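One chain of protein is taken out of this complex; the other chains stay put.
As written, the chains take the letters A and B, and residue 1 is the first residue of each chain.
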Amino acid sequence: MIAEIGLACLWMAGALALLQLVTGALALTSKGVGLAGIVRPVAVAQGLLCGLAFVCLIALFLRTDLSVKLIATNSHSLKPFIYKLAGTWGNHEGSMLLWVTVMALAGAFIALVERRLRNDTMLATLAGQAFVSIGFYAFLLLSSNPFERLAVPPPEGNGLNPLLQDIGLAFHPPTLYLGYVGLSIAFSFAIGALVTSDVGPAFARAMRPWVLGAWLFLTIGITAGSYWAYYELGWGGWWFWDPVENASLMPWLAATALIHSSSVLATRNALRAWTVMLAVVAFSMSMIGTFLVRSGILTSVHAFAVDPERGSFILALLAIYIGGALVLFAIRARTITEGARFALTSRESALVVNNVMLSAILGIVLLGTLYPLLTEAFGEKVSVGPPYFDPVGAIFFIPMLLVMAVGPLLHWRNDRLGRITGKIAIPALLIGAVLLGLALFAPSLFTPSFKLLPFIGMGLAVGLAVASVMPLIGRNLRRTPLPTWGMVVAHLGIAVSLFGVATDSAFATEKLVASRIGESHTVGPWSITLKNVEPVAGPNWTSLEATMAASYDGGTATTIHPQARNYTSPPTVTSESALLTRWNGQLYAVLGEEADDGRWQLRLWWKPFVPMIWYGGLLIGLGGLLSLIGRVARDMKRSRAEEKIADRRERQGR
Amino acid sequence: MSEAPAPRRAGLWLWVPLAVFAGFFVLVMTGLLAPADREVASAMIGKPLPQFDLRPAVPGRPGVSTAQLADGKPRLLNVFASWCIPCIAEAPQLEALARQGVEIDGIAIRDRTQDVERFLDANGNPYQRIGADDLSQVQMSIGSSGVPETFVIDGKGIIRHQHIGDIRAEDVPKLIEKLREAGQ
Partner (left out) sequence: MTRLLLLLLALVMAAPLPAQDLLPPAPYAYKQLDDPAQEAKARALMETLRCLKCQSQAISDSDAPMAGDMRHQVRSRIAAGEEPEEIRQWLVERYGDYVSYTPQLRAMTWPLFAAPLVFLGVAALLLRRRFRKTRGAVK
């Protein structure tokens, strides 16, 4: 019953999206103006119905209703509650339904709340949103129906991939999807603005909170995904430039450029064409990413739902949406008049450099990810991985960071570098001092090979950290607006993350040993003793659990329990690493296999400052959140003030 | 304020993103329509076999060495393992080839003697020689990346052809053809 209700709601939502598109488009014409009043309510209804469909799917998963094909292939009655819930989106159909639901709910929200735009721009935006939704509704209903029933329900489900039965990964997809699909709002705003030639501060102000929100979720989602890979995959790696990872990074790069660009447009009325272009590119990257991971054309550890037929469907949607938007851009961008002028040395120009560098990195990541596909078309296979992306990305990332240190200190419109030399001197000297210190006291960075990027990274990170708080110096901190705090915290987060990345690459030590029970080993400043290995059972797994005593620099010992786990349904072996976090780094311990002579394979790492990578990521997200709250509060205050003024004018009869 | 330069040049830049997308679309279409296989082919086709000398994998057959493989007669070199399930599927084809007079030498990857014996008892033994490659060293040196794979080696010890995966009935004529070419 629930499955049928869900499917019916989905169909109705799809029909309403079609109605929203038609009425929205017609309302822009002179004859159809009367239809304008329907569009907003239709958008709200569409959102509610789609939300209801998603709730139905959740209910089916929670009850483990095995008569529904999706639950039978992806769930299991013994799974813990939280993973039954997370199983809803841990598969292709469910995650596509999540995608469409977030789009619909976001559209409903703007329809309810957004009042600052010109009415025709608003209608065009809602029509654009509906236009994109329809394709995905069609994809769901025609090719990936989540509510499909089985004629004969099986006695038990296939179970959820054990790698996904983890709290971090349970919530990684929804955060990422809120991010990807939140960018669809920016896309729709851009379409609306292009269609009605209304690219100005109002458009940027309306779009900005959405982009900030989406970007914030993407940041958290990527950070969480990286941390999950770090502790779950058992080798201490946290980013591999894998195609699926890149698919999540590319929208983030575009969205980062977009937040900066739309801020400039909102406050200084400049960078109009850039902002519209980035809004189109950001969501295009979301869609391209969705396509790449589901089509099976790229080899990846993470790839799911490998199905070329579905891939073709999404590719067709991409051609219509991205192709259409880019054609619209090429035709209409000419009508976007030049915004306000600014000098070579100014905050605007620093942001232009930022845009260009981020776009370049986006281009490199896209090229590197697709390159193996290109060579395969010619019959050859190549692999493009970290040894390419790291240095080539750095070519653009390092200048961008240098500009990031200086930009927030510059005035808008016109400035002289001479004015801020005093302020930049401090971070610059710090960078020099750190690099010199490393050169003198850290020979391991130079032999057997020069670790150039970690070396530069550590120096830059320290300098950046100081430079990012410089805008606060000399200000009354309590009266500093929240968006400024947001900028400071986010930039500081980048510095912190960079520091973690650089120190881990430079100074992590690894120890692989075959240990007997009772033996001790050293890794870095730690001394680890293997006390015991015994079998342990969990709700849907059995494992071998090691008990180790770890002591730092001869201090008191802490006990840790790495496990080698066996899941039965589906049969998989995972390694649950044991992590011990200190202020200056993490001990990472993994239990391997038993050798014939009774010795246990142990993998031990001491990774200095590695948690900074993810603390930095969270800081970046926090910065985004502060900015978002600041902007929304300011917008609400402004609209309330405008209402009061309009009220007063009415009462005075003007 | 001076006039902005004519938008004509700017106009061309505006079409660049669409052009990039068009390129992406074409590339991805070819990827979808002609999906590349996931196999990694050996790059040693046409090159001579590296020098190796593997100990016998089972008591009943001698081991495999490069000198013996370059004795003037083309033959098949079959890379297999007892733990490899598709190897069971290709056993009948190997038998058929052996009955047709084709010489087949085998390399057993990461296998214990008793397991290889068990495998041969269950699936037949078409091999003249079987070498034990416990560390996949020889497998790597000829560019083989999995089991089962079959190589056509000519009389001078040069690798002439690689067949990846189990040999199906329809693959047998091609292998015989390649052996004939290797003999010329």
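Quick notes on this one:
Heads up, the rule we're going with is that contacts are C-beta pairs under 8 Å (C-beta built on N, C-alpha and C of every residue); 3 or more make two chains touch, one makes a residue touch a chain.
Source: prediction; values computed, not measured.
Taking every chain of the complex into account, the omitted one touches A, B.
Screening A:N119, A:T375, A:S527 or A:T558 for touch with the missing chain picks out A:T375. When the whole complex is considered, the residue among A:G24, A:G200 or A:P243 that touches the unshown chain is A:P243.
Listed residues B:P17, B:G106 or B:G143: the one in touch with the omitted chain is B:G143.
The residue from A:D120, A:E232, A:E510 or A:D635 that touches the chain not shown here is A:E510. Of A:G37, A:G385 or A:G538, it is A:G385 that touches the chain left out of the display. Against the chain not displayed here, chain A makes contact via residues 233-235, 237, 240, 242-243, 299-301, 303, 341-344, 349, 352-353, 356-357, 360, 363-364, 367-368, 371, 375, 378, 380-388, 392, 395-396, 413-414, 447-449, 510-512, 514, 570-572, 592-593, 595-596, 601, 603. Looking at chain B, the residues touching the absent chain are 1-2, 4-5, 40-44, 81, 83-86, 88-89, 92, 109-112, 115, 134-137, 140-143, 145-146.
Following the convention adopted for this analysis, only the chains that are shown with their structure count from here on.
Centre-to-centre spacing of chain A and chain B amounts to 40 Å, using the average Cα coordinate of each chain. Residues 1, 4, 7, 10-11, 14-15, 17-18, 21-22, 24-25, 27-32, 34-36, 38, 40 of chain B are the ones touching chain A in the complex.
Within the complex formed with chain B, the chain A residues making contact are 273, 277, 280-281, 284, 288, 291, 295-297, 299, 308, 311-312, 315, 318-319, 322-323, 326-327, 329-330, 333-334, 338, 341, 366, 370, 373-374, 376-377, 381.
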